[in-house]
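For this view, one protein chain was removed and the others were kept in their places.
Coming up: subunit A.
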Amino acid sequence: MGEGLPSVLIIDENATRASIIEAGLAAAGHNQVTVINEMRGIAAKIALHEPDVIVIDLENPNRDMLESIFQLSRAVKRPIAMFVDRSDKEAMQSAIDAGVSAYVVDGLRQERVKSILDMAISRFNAFSRLERELEEARGALEQRKVIDQAKGLIMKSRGVDEDTAYKLLRKAAMNGNRKIVDVAESLVMSARLLGDEGS
């Protein structure tokens, strides 16, 4: 490695997340970044790349195996410890909160590793934010479906058009100081309970 930047190995079975971290590190000038999505034969791969830093997803059930590879030091000839400074609980806490764990070759200077770890943490956070937004978008779709169902029920029972049905729904929500989707949900649910659905 010499004077260059530390080499980084990213182990993540989630290929999307791994590439997001990789891109972030590349943008920060790291040119020795390898991504592994598959645990099989991991010892040989680590031996081949001899990374200075390993970044791994905390939910990867193979972390115990990975640590024993380090301990046996067969694949990795240098001693490895997790994080740079054992006493830096705050850094560890934020890494764990983000769902990332980092293993670092002993003796690598802290400031050289910190940027990598910070990058990984922010990318992991960004990824989980993306996932959450996706989840919310799915939720929004579901909400629209419920509102459509409620409109349909009102149209049928009152014999009104769609626009009027929506206005009735909105009025009921405003009067009750509730969200439209909540009113729609209770409408659909009571219709189901009363066996009106589809009738």
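Convention: contacts are C-beta pairs under 8 Å (C-beta built on N, C-alpha and C of every residue); 3 or more make two chains touch, one makes a residue touch a chain; residues count from 1.
Here, contacts and distances are computed from a predicted model.
Not shown: a single chain whose UniProt protein name, out of "Flagellar hook-associated protein 1", "Nitrate transporter component, nrtA", "LAO/AO transport system kinase" or "Cytochrome bd ubiquinol oxidase subunit II", is "Nitrate transporter component, nrtA". Screening A:L58, A:A140 or A:M189 against the full complex identifies A:L58 as the residue touching the chain left out. Only one of the listed residues, A:V35, A:M92 or A:M155, touches the absent chain: A:M92.
Mapped onto subunit A, the interface with the missing chain covers residues 58-69, 71, 81-83, 86-87, 89, 92-93, 96, 101.
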